[in-house]
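Missing here: one protein chain of the complex. Every other protein chain is in place.
Per-chain residue numbering starts at 1, and chain names A and B are given in the order in which the chains are listed.
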Amino acid sequence: MDWYLLLAAILLPALSAALCFIIKNQKVRIAIVSISTLILFAVAYGFIVLLLRAPEGKLVYQFNESTLEVVSWIIKGLDLVLFSYIAYVGIKHKKAIVVVLCILQVIPWALFEVFGVFGKVFEPEDAFVIDHLSLIMIMLVSIIGPIITFFALGYMKEHEHHLKLTVSRQPRFFMILFVFLGAMNALVMTDNLSWMYFFWEITTLCSFLLISHDGTEIAIKNGLRALWINSVGGVAFIFAIILVNSSLGTLSIQAISESGMEGAFTGLLPIALGLLCIAGFTKSAQFPFQSWLLGAMVAPTPVSALLHSSTMVKAGVYLVVRISPAFSGTILGQLVAISGGFTFAIASAIAISQSNGKKVLAYSTIANLGLVICCAGIGTRTSIAAAILLMIFHAVSKGLLFLCVGTIEQGIGSRDIEDMQGLFKIMPFTTVITVIGMISMMLPPFGVLITKWMAIETAVDQPLVLLLIILGSALTVVFWGKWIGIILTMSYKPKFHIEKLTFSMEAALTTLIVFVMAASIGIVPLYNTLVKPQVVSFVMQDKGSLVGEGMGIWLRNMDKTVYGGFASIVFFIIVLLLMVAIPFFAHRLKPARLKPPYLCGDNASDDMRGLEFISPGDKIENVVVRNYYMQNVFGEDKLTTGANIIAGAIVLIILGVVIGL
Amino acid sequence: MSINNFLIAVIAVIVSPLLGGLLTGIDRKITARMQNRQGPPILQPFYDFFKLIGKQDIAVNQTQMVYVLGHLLFAIGALVMLVLQQDLLMIMFILAFSGISLIMGASSIRSPYSKIGAQREIMSMMAYEPVLLLMVVGVYKATGSFMISGIFEHEKPLLYSLPLVFLSFLFILTIKLRKSPFDFATSHHGHQELIKGLTIEFSGTQLALIELTDWIDLVLFMGLISLFFAQPIWVGILIALVCYFIEILIDNISARMTWQWMVKTTWVAGIGVALVNIVWMYLIP
């Protein structure tokens, strides 16, 4: 049973990928995607059941020596294929830096793995270990992933129709998506750092292929940028592997995570951890490596939703969270926290100046990943719990929001926020879901805010980090508030327009919004069953604890006294329901009581919407109001360079510190 | 929630609007006296409130009431959490929801005035939010707890350890209460220039509920001020009243400034001053 699940999680997507590519028929593809979706749901469910029953809170898949060797050599072989392909891409598009970085990875990799120049390679026998953190990631990949893939069925049809393609490129598209899902599942399950590296590189390649999927000049340019920046992370990763192997004598990720309390934070290990963090930064598009994620927004929206917000970029923060117990409470931890906090604050600030919806989402993604990394760096059990919870909430909400923007873009033909005025009238279904999604990113009682609250309360011992989080959360409110205001704009309508969406899009949006709400309402059970066992099992110093009781969460000191918390999440939910229910049932507005908006009495007609007014020259003019974007303060061109310099400096400081330790 | 807590919450929800209305009435009277006028009766805010309830309900779209209720209910929620001595940081976040709800309502209306008001209100939120959060951090550094109950258990009044945070809190209180020089989103005076900005398209019951929320907010902020001198609490209340008088004075002697000026000053002076205080709190072992 166990083994079947493992194989299903990794190989089934690979199989679906092959099928999608071979069989070009649209109907068959729908069948394949639907069946894979259901099977992946079942796999995720199977893992949940298995893990909750498991006695030590983890599932271990042990390979015997001969199998281990065979699988190991297979992966090495595939690694080589991967390198060759990346080098080929670099040569084909005449991008020297891709080739150079590829060679920089191949040489140490070959010397280490194939020729054994740096000593014996200690491959752990427990090749796959699934604990609660892995399980959460599996759930994100195997539940949200298929939902978005399913959404893509409807979206890509419309998308290709729009591009006027003669030969459909969907087989290729869905193949890469499925390869990605398989690789991602494997990435979070494996306990072997060098295997993880292989899957990590696959996701990088998938990202490149999907960003450049449309084949336009800008798509290929941005895809290549993603490829080379992620290759920088790859270089850091491969050197980290070599250092871990020689300092700890194993490649087991669990061993790295447990090394912190054993006083092993000396010698080569800090350098390895620092490099791993930098690899995580590139994957999670932290400043100064953020530019590839912004460029990645040219990809079709399901790609942005799946890879560039909810799952692939989570691989970076997953790695950092995974190894965070090893550097908890050290100077490295503090620097990582500062770096994450800086990204959080600055990305939120730049988001204010953006009027492109997808760009805002991209910056918000960068910001939230920054907050996760910041929480991981703070390094208390509470903060790591906050980091894990934020990963969950962010993945669900942001996946949803990207899909919403994609739907809106197909509906109104623009992704500019200003064009979304009065969206409520054209697309009421999507608008309501979008607004709930946005509120879930910034306001109570939704999970993202609760994690922000936890982050602030646990960061109080690190003033600089704290200040960054505080500034970031104030700025976050601004850009979401502005956007929500625009799409909620409406005039009176006697009857709501019924919106027509394809089944796959509607189903995906509905499912995700249900998940968003369920996750927030069930934050306490979610914490108690999935997150708490994980943070408790991390080997690190205890500095207070986080307790979920009833429907509330409490923060406790070392001596068990409560120093923060709230009693019940139900309270907020009742309030939210009341504010919608009272006007709906008790305060129905009669059409007779409608008045047009006040335009100094110069409304041009009896039109209730008040779109036009008579200007002094007796001309009829349109009423136009735009949001504040404050380009001259928060503009991308104003802040990016400075932010990159500061963030680059922090990265260099991290490197300098870990080498000097 | 025990029956005792429940009673406290109910009493607070009933008493605070009365108190807030009364304070607003006193504000109007004092303002009038400062301008050498006789001024309206102390109960004037209540007359306004009930008159508005009796007006015809008109609206521009059918969703407005949702946001007004959100504005009111979340303010009540924050108040209940305050009197039950809950987590201070959570109270700030809930207050933010209350504010955002009104902003969403104002910008959901196709009126240039209400949209501009909403934008300005977002800007003031951006300005005061960090200071509120920094205040919470300062309270934690002084008492070792985020719970308001922790402040009451703490022997030394907070004002001794957080004088500068208190100052910057007073500064943003001017923004929060929409007093001059920061009353550009919507104003208690100057109805002509702003045409009431944020609240222009809310009338009748909706406007009454917004007024009600303002009263609750006022009581809530008075409560937060009195936390700075929680032992004995009557000194705190006295200080809160004095601060309120100062706010009225500032309101009457200053002109309205631009929002750019406000954001700049609050981020530089407000956050700066609070930070200085917090830095020394960190340096005290």
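By definition in this document, contacts are C-beta pairs under 8 Å (C-beta built on N, C-alpha and C of every residue); 3 or more make two chains touch, one makes a residue touch a chain.
By definition in this document, contacts and distances are computed from a predicted model.
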Note = Not-shown chain resolves in UniProt (candidates "PepSY domain-containing protein", "Ech hydrogenase subunit C", "Anti-sigma factor" or "C4-dicarboxylate ABC transporter permease") to "Ech hydrogenase subunit C"
Query = Which of these, B:Tyr47, B:Trp261 or B:Trp280, touches the one chain of the complex that we don't see?
reply = B:Tyr47
Request  = Out of B:Leu207, B:Ala230 or B:Cys243, point to the residue that touches the absent chain in the complete complex.
outcome  = B:Leu207
Ask   = If you put the missing chain back, which residues of subunit B would it touch?
value = 28, 32, 35-41, 44, 46-51, 53-58, 113, 191-196, 200-204, 207
Query = Can you name the residues of subunit A that touch the chain not displayed here?
reply = 595-596, 598, 600-603, 614, 618
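One rule holds for everything that comes next: only the chains that are shown with their structure count from here on.
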Note = Here the gap between subunit A and subunit B, centre to centre from mean Cα coordinates and rounded to Å, is 36
Touching residues (chain side subunit B, partner subunit A) in the complex = 1, 56-63, 65-67, 69-70, 73-74, 77, 81, 86-87, 89-90, 93-94, 96-97, 100-101, 103-104, 106-116, 118-119, 122-123, 125-126, 129-130, 133-134, 136-137, 140-141, 144-147, 150, 195, 200-201, 275, 278-279, 282
Request  = Would you tell me which residues of subunit A are touching subunit B in their complex?
outcome  = 422, 442-444, 449, 453, 456-457, 460, 463, 466-467, 470-471, 473-475, 477-478, 481-482, 484-486, 488-493, 555, 557, 561-567, 571-572, 575-576, 578-580, 582-583, 587-589, 593-599, 608-611, 623, 625, 627-628
